[in-house]
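Left out: one protein chain. Kept in place: all the others.
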């Protein structure tokens, strides 16, 4: 887009409501990161494109030097206590990594800081785009920063997940952090205390890109007509690396939690719900969801509606990340701290946001935009 | 519901947000009307139930005396210039009716007034629930009340449709009027002038019960993500009397107009749209709609979603009428006049409402409710 | 239908291809059976009708004496080793039943024989319509009749399921047996030996009523065009007692086995398949299935199709049972024995039938009908 090779569609921050808004331009953004696998970004793009037809091989070819530049800015990640299915995707070097939790945090922080210096960035927005990690039962160690620090110092790996370490590194480097996956320890109360202490904002969790987005747009309609939803079943088929990781029961449970809490919140009562996620290898980066909604109307008569959603995972998620990064960057520059609740419409489990109603979340974003005027 | 024989579902005015709200109770409502056919309300209820399973024959049986009481309050209607397909459904007596337009209006007004007196009603809310009439090209006669009165006095039947006469009668009887169908002359500027002159409120047009409701709930989502809708096709299958009337090209055109203007309004640009309505006799009172939405996201990649809606026409429309009547009754009691724009979420073409976004319409209703506090 | 109260639709044996065929007339059929619950047939019919609108209460009322007559012919069943979810639905009396397996068989056989005598039936066709039982791993005891008899004599309950005992009783009473559920021990080799020894025919397993029926009708099309099916996912939602029983993992596994073996048989290779069955209480006797089929065509291009099936369980299954009973009755009268393979089109796992292709199965039935000429 910076080079004019692709249309500016699918990006909210390119909508006319942001005309004249002081967001970072695309050619001002520099991309880097940590990875526990060794695939180049170019190969990842080709893989997504081959599966779904979404990224043309010729586009990838024309961007070859850009991909190489990004790859040079990607450093090896760490993944302690990532769980079996994620660990097996890591390089042997990552798997053999025996650093303590504390030294890992320090290492990650320094990586971020040197990226910032080397690339002469005004600000760095750290986004967690790793695979969904299995839940951890929240305990005392997650309630206060002091307790968490004790656990980290005692190298209690079962208390953390990798993404928490990256969040910790971000906070201590003074960088805002966006949690785009559902892992539950990453922004636990102890971590939010850490961000507040360092005066940097954060937001999450779990980008709302497909079936849940539709759900949160549609469910209010049933409330407006006092149509009683009896059952709402959602079936998600996906075939990419995310889908592969979600085959693992624990990781899937983590994802389903954030997808399944939405309806009671919007409707004010709990219909029977079911969210299934199945890995369908042939779909590649494509996602299909079928939702069945059984509801009761006047005289108790039962009716139903269904929807199917046929999307492409990368194509739906990537622009959200760009939108969020640009917005968070501006908010950070203007001194905002804490949970950026006006970003709620982008997340399945928006921290600090009472409503799951997409439209109310949207109005919060509109209000923020107007207030920036 | 007044007798506790049916659950209070599907009625917004029974939602907890209206708890303690001074709406007319169900046993305070008295139903009457005009009809150009001879079917009893009991038989109509049995017909709907037989087709769709929505109204149990036993319920109809238990309400036999109530149906008879309503039928006693139904008087013969008038239908000048109703168009062929509607006229052929009228009784011979209605078809032979040679009254002038002016005398028809007077007759209808007196019917309403005697209903009010006989039933000792505080107020009468007149609702147009007749079949969709074919459009008329709006001309000078529809712009000012004076011109309209001239046309009526000259008995220019091609300038009016039956529903305009009922609206005229309502206004002159001091009754609020709800236009639940899409006929375009009924609330033309001249008529609105009439309502204003008589100080009674009105609202319309065309109850939003099914496919269009879903559309107006879903379309904003595409705007929120700047996903570009390329094409949105909607196919409506219905088998009841409404569907039969809509087989006629002109009547259908009238309906499609109100269904089809929605997307450009919400999205801010005009995708390719198509709305089809097909009569499927075997469906009876059931309605099925299939919508196909083709859209473009990041990098110009094309994706799609579909929904199907399986409803029952009477079951979806009836509670809206009850809701609107109760709300309009209250507004009238409190002295509101003009177009009741806060009722916009109930209509496909809400008069005086700039937005077709269901959620913004809903917020207007919420604001009105709060203001009544 | 015998009384002219219902149309003769949904029954193959009432299709014109059976005109003049010497099948038992409806008023020649007498219904009885065993049940482990206490619900009357009348209440069961009302329950199905209430859930789905499929059986009108008035029809049930008009048939009250017929339902009572059937109930008088229903005797208490037995359910040793039925598994937890089925056992808990049985009456306390059934649960306390401590008969040996052998004496249970004898008891059931005598019940059948006295039914036959008392009702003066020429023949009795025994049909297993009980809930799906969990699989048992087939072992030596299921291979030969001698071994099975030893296990029964030793009262080895874990080797059998209730439906095997009914089948045993039927065979020894000289009655043909139809296995309408997927339970795998019921018609194991040892049992087939028993039927052959007694010279009575049998057939099964698992009536093909909905999603699997469509699958077996549609899958051959992909073969005809050499379109390669990559993935075929089927999601079944059902809310009746069958659905309730299938919530239990082991019972569900039994069902899914018969649903899932179909595609490799028809296509000649094994695409990724998945069959899910979810209990959705609000659906009552209604069943909904969504199937997603991902396939590859010319140049390896990937396309897909989907279908949804909205049926009513009882309405789809009941006529199949009547059809099968009438056909088996005739075949028995004409001296057929062994597996009635020409009935293959009625079953998900047709015994002795090599093909799962619905159309080839149908041609076998057509050939049998012609041969009866």
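By letter and in written order, the chains are A, B and C; residue numbering begins at 1 in each of them.
The definition used in the following text is that a contact is a pair of C-beta atoms (placed from the backbone, for glycine too) under 8 Å apart; a residue touches a chain by one contact, two chains touch by 3 or more.
Remember, predicted model here, so these are calculated numbers, not experimental data.
A.B. asks: Which of B:126, B:160, B:262 or B:283 sits in contact with the chain that's absent?
C.D. replies: Considering all chains, including the one not shown, the answer is B:283.
A.B. asks: Taking the full complex into account, find the residue in B:91, B:156 or B:308 that is in contact with the omitted chain.
C.D. replies: Counting the whole complex, the residue in contact with the absent chain is B:308.
A.B. asks: Considering the whole complex, which of C:30, C:217 or C:276 touches the chain not shown?
C.D. replies: C:217
A.B. asks: Under the stated touch rule, tell me which residues of chain A contact the chain that is not displayed.
C.D. replies: Spelled out for chain A, the touching residues are 53, 56-58, 308, 310.
A.B. asks: In the whole complex, what residues of chain C lie against the chain that is missing from view?
C.D. replies: Within chain C, the residues that touch the unshown chain are 6-7, 9-12, 14-16, 52-55, 59, 213-214, 217-218, 220-221, 223-228, 268, 296-301, 303-312, 315-316, 318-320, 345, 358-359, 362-363.
A.B. asks: In the full complex, which bits of chain B touch the chain not displayed? Write them out.
C.D. replies: Residue positions of chain B that touch the missing chain: 230-231, 233, 235, 237, 272, 274, 276, 278, 280-283, 288, 290, 292, 294, 302, 304, 306, 308.
Convention: only the chains that are shown with their structure count from here on.
A.B. asks: Taking mean CA positions as centres, which chain lies farthest from chain B?
C.D. replies: It is C.
A.B. asks: Can you work out the whole-Å distance between the CA centroids of chain A and chain C?
C.D. replies: Result: the chain centres lie 48 Å from each other.
A.B. asks: Using mean CA coordinates as chain centres, what's the gap between chain A and chain B in Å?
C.D. replies: Taking the mean C-alpha position of each chain, the two centres sit 44 Å apart.
A.B. asks: Enumerate the residues of chain B that touch no fewer than two other chains.
C.D. replies: Correct list: 53, 308, 310.
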